[in-house]
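Every protein chain except one is present and positioned as in the full complex.
When the chains are written out, they are named A, B and C in that same order, and each has its own residue count from 1.
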Amino acid sequence: MPQKTMRDAINEALHQEMAADERVFVIGEDVAGGNGSDGTVGCAGGVFGVTAGLYDKFGPLRCVDTPISESAIVGAAAGAALSGMRPVAEIMFADFIGVCMDQIFNQMAKFRYMFGGKSRCPAVIRFASGAGFSAAAQHSQSMYQIMTAVPGLKVVVPSNAYDAKGLLLTAIRDDDPVLFFEPKALYQEACEVPDEPYTIPFGEAAMPREGDDVTVVAFGQMVGRAAAAIDGLEDQGITCDLIDPRTTSPLDADTILESVKATGRLVVVDESPPRCGLTADIAAMAADRAFHSLKAPIKQVCAPHTPVPFSPELEAAYVPSVQKIQAAILEVMR
Amino acid sequence: MPQKTMRDAINEALHQEMAADERVFVIGEDVAGGNGSDGTVGCAGGVFGVTAGLYDKFGPLRCVDTPISESAIVGAAAGAALSGMRPVAEIMFADFIGVCMDQIFNQMAKFRYMFGGKSRCPAVIRFASGAGFSAAAQHSQSMYQIMTAVPGLKVVVPSNAYDAKGLLLTAIRDDDPVLFFEPKALYQEACEVPDEPYTIPFGEAAMPREGDDVTVVAFGQMVGRAAAAIDGLEDQGITCDLIDPRTTSPLDADTILESVKATGRLVVVDESPPRCGLTADIAAMAADRAFHSLKAPIKQVCAPHTPVPFSPELEAAYVPSVQKIQAAILEVMR
Amino acid sequence: MSLDKTALARAYRQMKTIREFEERAHAEIMNGQIAGFTHLYTGQEANAVGVCEHLSGADTIISTHRGHGHCIARGADVKGMMAELWGSSAGLCKGKGGSMHVADVDNGILGANGIVAGGPPISVGSALAAKQKGTNNVAVSFSGDGSVNQGTCFEAMNLAVVLQVPAIFVIENNYYSEHTSINYAVGCDDLKARTEGFGFPVFVANGVDFFDVHEAAGKAIEHARAGNGPAGVFCEQGRFHGHFVGDPQGYRGEGELDRLRQDYDCLKHFRERVTGTGEMSHEELDAIDAEVMALIDEAVSAARAAPRPTAADLETDVYINYAAQGV
Partner (left out) sequence: MSLDKTALARAYRQMKTIREFEERAHAEIMNGQIAGFTHLYTGQEANAVGVCEHLSGADTIISTHRGHGHCIARGADVKGMMAELWGSSAGLCKGKGGSMHVADVDNGILGANGIVAGGPPISVGSALAAKQKGTNNVAVSFSGDGSVNQGTCFEAMNLAVVLQVPAIFVIENNYYSEHTSINYAVGCDDLKARTEGFGFPVFVANGVDFFDVHEAAGKAIEHARAGNGPAGVFCEQGRFHGHFVGDPQGYRGEGELDRLRQDYDCLKHFRERVTGTGEMSHEELDAIDAEVMALIDEAVSAARAAPRPTAADLETDVYINYAAQGV
């Protein structure tokens, strides 16, 4: 099977679904690029190149460049979705959610409920999320933990190129609003990705490692680090289940709880700060629903309660490292 | 001591601190009211009347009406605070945080860190929060759980008039940005409130009930219900610690953990939906740091994963009731 | 644009329906029958109807917190609306939305909206969909004189121009946002010019005069339908009630409310006009009045008797499809 980066896998999914369904279009800042200039229209394909080629293939009505107006972008996606289209909006950095939060959490998330179940808003919003580029406090946040809190949204966090393609196709075909967070540190990471379209259902976790001693749940960028941490402990005779929920909402609670019931130990890893985040969310669930199986305190490995720092050294200290994950696993094994 | 409603207690705190410190001013939509009209300027004092009388007393430069421009309001507060003032902005309903989120979470929350500790932003933002008025999905959310996740912010949720006054005075005098959530269902609730100014430190929980069997942690509007729930179980011989953290950030972890270590049982109550909320946050902390004392699963009593419904019956089913809190306490006692 | 008798009768009926719906809602709120925050449209009926009489099929509107009038004008079921205000499960939104979220998406009503200026960006998306599909539908957003100061409203206007989509921005100046006058909240002296600065024509109408609104809206909608991009409509007309039911209205000048009801009533104006020209008789109008009153009575009786939602309804309608494991 061909190796593809996460960037290319997502790009391929967009190409395929836009070809298959003419209701699908992309909209955002520089998703084409070059509009109004003396140069080449379509030159950008998004600042991360994820929408490259869509303008040339599908033209300006389906690869829609916009001014820097995130509320209008999300609103336009919401309105087009209510009117029968299947927009895929790009909000570039997840941190920019702050300038369009209302349209996401008060509007698209709530339409169906407020309207008594009589509407559908099949919009996808894509974001590049997370740390790893020394992009500092306003360009490095993950944000999916905050959006998971919002009823009415589905929230996707792929950890590899294969999942990214399959989950994005599911997202576009889903009739509910979906927020799709792409860990930007993984854009260049490649794995085997089939050429043909395929879907991965929401609410079904992946389990890239299986073991007996500890259940490790990790999200997005942290899945690879957790895997490395687990692999590095093998020669100490410690084996772990590694669970990648893939979608944080809906959440595959069953897989997590089943594993915790088997291992009796839980470590949850995310790159967000600790308060009211996903590590707490999963830990709290287990402390209720798997309580009687627990053999050790539940450990959360996450960022500190600080903004993301700029300096490479500080950023490295900020994002949970393989070592920190291992330390937590060892701690619950004591 | 005189009885005052939470509305009046907050109003009194504003009057007193504006009189004591000329850097303090209020800004927001209709905090005065009547500007530009043929009627009475100062007629409103905020849609909930919390800023009543400030315009008459302090004039237009210190009771500043604005257009409906929440980002500009928060930004103006942030900028004035950076420039030496002590603004208290009002964003009316907490739900409106979506249209000014960036200014709160990317700007004021992060200044100090991004600027290497070389700035201070002593701004307070007040919000009316929570359910209870059949105000439906966009006027009933609590939002403090989401903001607690943001490093750089302090987050206050008073549960009674006395605390509201003391915590607001602390908030205004604090040199960091503070979000102050006023459960609107409690505006008319009265208790004894001294006339003179006083402060209540951040990060120190109150414990309105003390007992042996279960630790109950509850926030804002839920504190009263939790107290009622606890009182109603007394004749079954069950006694509980009831902890009201008062500030969710900073959080008085010690008081909670100490209590859990003593009781071995924890029930956490909030009116927000379950995912990535405060109930999970507290539960997860205990599942780590008080694990070895736990005798029963940790129970979260919260709203369902839905928007807030309009219909009075549905809203009543949405917000945790005394009965639901009691059921959770009884469950952990089984 | 001259209107035939059927059109006149329909327009009048719509305005009268809004009026009586609102006045009855007011009474029932004062009686404690309706919960929540309710913002009444009384006095502004000609705006909604003057615009919506141009719409049909897949044309959409999106409304505001003061949404009853727009929804009725666009054809929402009056009984379903009344039941919604009552919080009944027979309501248009099963009682989950209430006054601020009345909607009927399949019939072109993208909802009232509790967030000031929440609607315009969404409306631009609906207009974009029309352009993408190649229909000649338009998307209308209603905004108040206060909502035009919200950033989302400006963004929507600029985006509509950039994309050249058939979005109609109807700005209803009823002189106040809550308790604050437009004289204060809109900093510039000429809101029409500020709006036109974004790059589309704005047609001004006297909001007390249905015919004037109808004509201005007609021009704006024609402009957009013809593929010339967005357009605006600017109507001036005060509301007869407070911002919400219960507002003490200290911002009103002396006699202001009486004057409004006396001299600026679009229903009176309509009646005078059509009876003056002989296009309709008082009897014909009275007959419509009676039918409307009966409809509203019926709607209220039905809402009172309608089924109530139960806790079982609480967790439905959040998602269309739930993954196996749920949340």
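Going forward, contacts are C-beta pairs under 8 Å (C-beta built on N, C-alpha and C of every residue); 3 or more make two chains touch, one makes a residue touch a chain.
Since the model is a prediction, treat every value here as computed from it, not as a measurement.
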Touching partners, among the displayed chains, of the absent chain: A, B, C
Residue among A:R23, A:R126 or A:H139 touching the omitted chain: A:H139
Contact with the hidden chain (one of B:S37, B:T51, B:Q103 or B:Q300): B:Q103
Hidden partner chain, touching residue among C:Q14, C:Q44, C:S123 or C:N158: C:N158
Omitted-chain contact residue, chosen from B:M85, B:M143 or B:L314: B:M85
Residues of chain C (touch criterion as defined above) contacting the omitted chain: 149-155, 157-162, 184-190, 193-199
Touching residues on chain B - with respect to the absent chain: 25, 27, 61-62, 64, 66-67, 69, 71-85, 87, 102-103, 106-107, 111-120, 151-152, 154, 174-176, 201-204, 247, 249-254
Those residues of chain A which, in the complete complex, touch the missing chain: 29-30, 33-40, 43-44, 47, 65-72, 95-96, 98-99, 133-139, 275, 304-307, 309-314, 317-318
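Everything below uses one rule, namely that only the chains that are shown with their structure count from here on.
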Geometric centre distance via CA averages, chain B-chain A, whole Å: 30
Distance from the mean Cα position of chain C to that of chain B, given in whole angstrom: 35
Per-residue overlap in chain B, given as positions that touch at least 2 other chains: 71, 95-96, 98-99, 136-138, 275, 304-307, 309-310
Residues within chain C bordering two or more other chains: 93, 95-97, 101, 113-115, 118, 151-152, 318, 327
